[in-house]
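Excluded from the complex is one protein chain; the other protein chains are retained at their positions.
Up next is chain A:
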C-alpha cells in the first residue's frame, strides 16, 4: 500500500504508527497498542493496524537500485511476506559505510547486495554470522566456500558495444589494447565505482606485474571516466562512445525489455572478471529465525527465478534452461578470472597507484 501523500514521513502501513522509529522495544509497542485502543472510535482501520502490529519485522539493508520498483526488491518482499507471516522493510543506501558507522547498534537483520570488494571490511566488523546454506549446488562459474556471505547473483565485467556501428570487434584484451585508438570507450572510476574497481582487477589478473603498461595502452582509448555506471551507460546509449565498461548480461536488458539486438558484449579470450552480489545475516538481529528463513529463501527457485529480469544478472542457483530466453542468447566467456577478497585487498592499492600513474602520463 503506497501513499500519495508526501506529508507522510512514515510509511502508511497500518501497523506502523508514529512510534515506529523508536519502537523496537516491547514497552513502546505496548504503548502504541494502548494508544491505538484509545482511538478505537477511529474505526476498523485502527483495529486492523493493532492486529498487524504483532507481525514481526525483518529489516533488510539493500543498495538503492535493489529497492527501486524496477529492481528485484519489491518482488522479493512480496514473495517472502507471502510465506513468512512477517513484514519486510528495506533501508536503501550505501551499505558498508552505514554498517561501519552503526556498528553493533545496527538495525539490520539482513544485508543484501554486498560486493566481494567490500566483504573483507564487512567480515572484520564481526557483525555477520554464518549463512548455514549448502553452497555445493550453486550455478556459479567458480566454487563458493565462504560460510558467511552467500551469493545471490553473478555476472562478468565486459565492454559492451553497438554491433551496427562497431564491426571490427576485438576478440581478446590484447587485440583491444593493440587496436585502433579511434575506438573510444567510457569507463567508471575505480575509486568511486564497483565496476570500475572490477576492471582494474580484471586487467591485473590478465597482465599481472605488467599491468601498468596495459593501463598505458588503455589510456588513449578512454574517452572519459565517469563516477558511476549510469553516466557511462548514458553516454554509450546516446552514441557518444563506441564501447562502455558494463556487464556480459547488459545486452539481455535490451533484448528482453526493448527487443533490441544491437547491443553486444565483446568476449575476450583471456577471460572475464567475475562479479557477484552477496547476502549476509547479522548476528545481533532480534529476528534470528526470520533471518535464517530468509537465507533459505535466497536460494529458493522463487527468489532465484526473479533475479534475471529484475537484476539483469545471472541467478546464483538456477539451471541454465530455466533462464529467460534472452539470457540464453548471451555470448559468454569460457574463462573466468576472480580474486578472492584477501587477494583483491592485497592488490588494490598498488594497482590503483599504477592506474593513476598510467593515466596521468
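Methods note: a residue touches a chain if its C-beta (ideal position, glycine included) is under 8 Å from a C-beta of that chain, and two chains touch if they have at least 3 such contacts; residues count from 1.
To be clear about the criterion, contacts and distances are computed from a predicted model.
> Out of "Hydrogenase expression/formation protein HypE", "Thiamine/thiamine pyrophosphate ABC transporter permease ThiP", "Molybdopterin synthase catalytic subunit" or "Nitrate reductase", which one is the UniProt protein name for the chain not included here?
"Thiamine/thiamine pyrophosphate ABC transporter permease ThiP"
> Write down which of A:233, A:268, A:294 or A:327 is the residue touching the left-out chain.
A:233
> Pick out which of A:58, A:79 or A:92 touches the chain that's been left out of the picture.
Residue touching the absent chain, from the options given: A:92.
> Which residue among A:80, A:128, A:173 or A:312 touches the omitted chain?
A:312
> Of the listed residues A:225, A:295 or A:344, which contacts the missing chain in the full complex?
A:225
> Mind listing the chain A residues that contact the chain we can't see here?
Residues touching the hidden chain, for chain A, are 2-4, 6-7, 9-11, 20-22, 64-65, 67-71, 73, 90-94, 96-98, 100-102, 105, 121, 184, 189, 191-192, 197, 219, 222-231, 233-235, 237-241, 250, 253-254, 257, 312, 355-356, 359-360.
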